[in-house]
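With one protein chain held back, the other chains of the complex are shown just where they sit.
When the chains are written out, they are named A, B and C in that same order, and each has its own residue count from 1.
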Amino acid sequence: MSTRKIVADLHAELVRYNLVVWTAGNVSGRVPGEDLFVIKPSGVSYDELTPENMVVCDLDGNLVEGEHAPSSDTAAHAYVYRNMPEVGGVVHTHSTYASAWAARGEAIPCVLTAMADEFGGEIPVGPFALIGDDSIGQGIVETLKGHRSKAVLMQNHGVFSIGKDAKSAVKAAVMCEDVARTVHVARQLGEPLSIPQDDIDRLYDRYQNVYGQRSPR
Amino acid sequence: MSTRKIVADLHAELVRYNLVVWTAGNVSGRVPGEDLFVIKPSGVSYDELTPENMVVCDLDGNLVEGEHAPSSDTAAHAYVYRNMPEVGGVVHTHSTYASAWAARGEAIPCVLTAMADEFGGEIPVGPFALIGDDSIGQGIVETLKGHRSKAVLMQNHGVFSIGKDAKSAVKAAVMCEDVARTVHVARQLGEPLSIPQDDIDRLYDRYQNVYGQRSPR
Amino acid sequence: MSTRKIVADLHAELVRYNLVVWTAGNVSGRVPGEDLFVIKPSGVSYDELTPENMVVCDLDGNLVEGEHAPSSDTAAHAYVYRNMPEVGGVVHTHSTYASAWAARGEAIPCVLTAMADEFGGEIPVGPFALIGDDSIGQGIVETLKGHRSKAVLMQNHGVFSIGKDAKSAVKAAVMCEDVARTVHVARQLGEPLSIPQDDIDRLYDRYQNVYGQRSPR
Partner (left out) sequence: MSTRKIVADLHAELVRYNLVVWTAGNVSGRVPGEDLFVIKPSGVSYDELTPENMVVCDLDGNLVEGEHAPSSDTAAHAYVYRNMPEVGGVVHTHSTYASAWAARGEAIPCVLTAMADEFGGEIPVGPFALIGDDSIGQGIVETLKGHRSKAVLMQNHGVFSIGKDAKSAVKAAVMCEDVARTVHVARQLGEPLSIPQDDIDRLYDRYQNVYGQRSPR
């Protein structure tokens, strides 16, 4: 399947899991073997996305192919691709519960086994950064480089997630909101029990390695 | 596309984003070049709305065309069109989170970059006003005239949003509920971090101007 | 439209507004001019309801027509029809927010204009009552007879709503959950502002009378 089709189709997962409203979230995917990525066009509704109206950019975020302007978050995606060669997909959302943690500037503690599996520990907070230059991209990369988590809560803003490909980044965005919500709900009526660090390590190792050799759960 | 079709179709966005139940929300749009606006008929369910059963009113809220009575909120829409000539669309909902802030008479503080983009600061509260005369319309206009926000939380009631056209007013209604929910959730477990006023100003300016010259995000 | 079809179709509204899970809610409607009512069959999923598999009972709750057993809540519906001749429809749900108020045995205060319109004041709590005899029916009738509210929160149980016909009772069930949720959310972060009693009276009077002569909002 073409990267254009993969990226266009994956936006439906953001809609399905209620991670986005209006046009306020976006998926991108690196084109295999090229210094290019495919990203959502700006201002086009999710219902209208097709492989054809996707936009192709170079790793500086310049438009290479496409009739629409690229997403206004393109600079952040491009910065991640330039600085994290292992990343093949990036997702940005303002999903409710994750953005609420981000508004308080508070990391999500790892109190669920599913969180240990997917994120290997807490989901960290990145800096407050304005759109318009590389500030957001730098904040993402500084927070996630060398971190187990594939998602970062950008302060007062929302979520950026990464993955080896676009699908994996979308999965991380979906799981991030899911655990953000469950831990929020747990905290509303008391303090969740903590999971010992070596159990978190065991769960993460198993999920990333044992299952990674077969197929994802 | 005719104003009738635009207004009829936009009600589907209120349903899609769960801003309304039963028949309790409505969209209107000014007819370009005429002192008329198109509005939802009263008591017709969202499934049954068509361009044909929309109602046309003059700027005093009198029925000009249509077989159904206009929405019971028509007087408020009409007052806005009479007194804010720059407004081309008005939306009214009782969306849950925004109405909850309205029930406490509390403005939504601007602690999300998406809120700075769309609303340029807090979403303000308008007065408690009874239906039946121009009180609601006056409350909307007094609160929003000269304010950056395109949405007002009418005390103990719900949301009215405005825009240059009906679609823009619907977007404001959707974003208002989205940020009302996220800020509510953030506040449940502590105090959200504030965004400095000059950063709010920069975000608002960029979103309204830089992006306004291209296409909305 | 036949009462069977009306009642079968209205169950879709319970599903649409997430008032029910599995098979745990039911609608009934009085057959015009006869001492009979149509009700949901027991244990049939909402997807499978048709006019044909609806059940007809007399006002003592005895099966008159139908291949399935009537809903396990039939005795409560029957008691209401026997004792409130003005009632033409009854709905029962365990909708989340209304049932949460019911679990605390707390009436929902009237702090929203939409609540004043539809319910004319608070939504009251009925007694704790076991299924198996007329206790639930008695609790509903004792609470709602002479009360403006068309819905009652049965303690530790759920909601029963009534109306002049089945559609009106379904509307009351939908609006009950909607205001139960909004007032709950409002209360989570402080105390909602009260609406003066004479304003509640004016809103209720207008909605029931002025709009009652035209069409519902």
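Convention: contacts are C-beta pairs under 8 Å (C-beta built on N, C-alpha and C of every residue); 3 or more make two chains touch, one makes a residue touch a chain.
This structure is a prediction, so every number in the text was calculated from the model and none was measured.
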Touched by the hidden chain, restricted to displayed chains: A, C
From C:S28, C:Q155 or C:S168, residue that would touch the chain that is not displayed: C:Q155
Candidate in contact with the missing chain, chosen from A:V44, A:L59 or A:L112: A:L112
Given A:V7, A:A75, A:V141 or A:V174, the one touching the chain that is not displayed: A:V174
Interface residues of subunit C (partner: the chain not displayed): 21-24, 42-43, 68-69, 71-73, 94, 96-97, 99-101, 103-106, 128, 130-132, 155-158, 184, 187-188
Hidden partner interface residues of subunit A, rising order: 17, 111-114, 171, 174-175, 178, 181-183, 185-186, 188-193, 195, 199, 202-203, 206, 211, 214-217
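Following the convention adopted for this analysis, only the chains that are shown with their structure count from here on.
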Smallest number of contact steps required from subunit A to reach subunit C: 2
Fitting subunit A to subunit B on CA atoms, where both chains share a sequence, rotation angle to nearest 5 degrees: 90
Interface sides of subunit B and subunit C: same vs different residues, half threshold: different
Rounded Å distance between subunit A and subunit C, as computed from the means of their C-alpha atoms: 43
Whole-Å gap separating subunit B and subunit C, where each centre is the average of the chain's CA atoms: 31
Touching two or more other chains - residues of subunit C: none
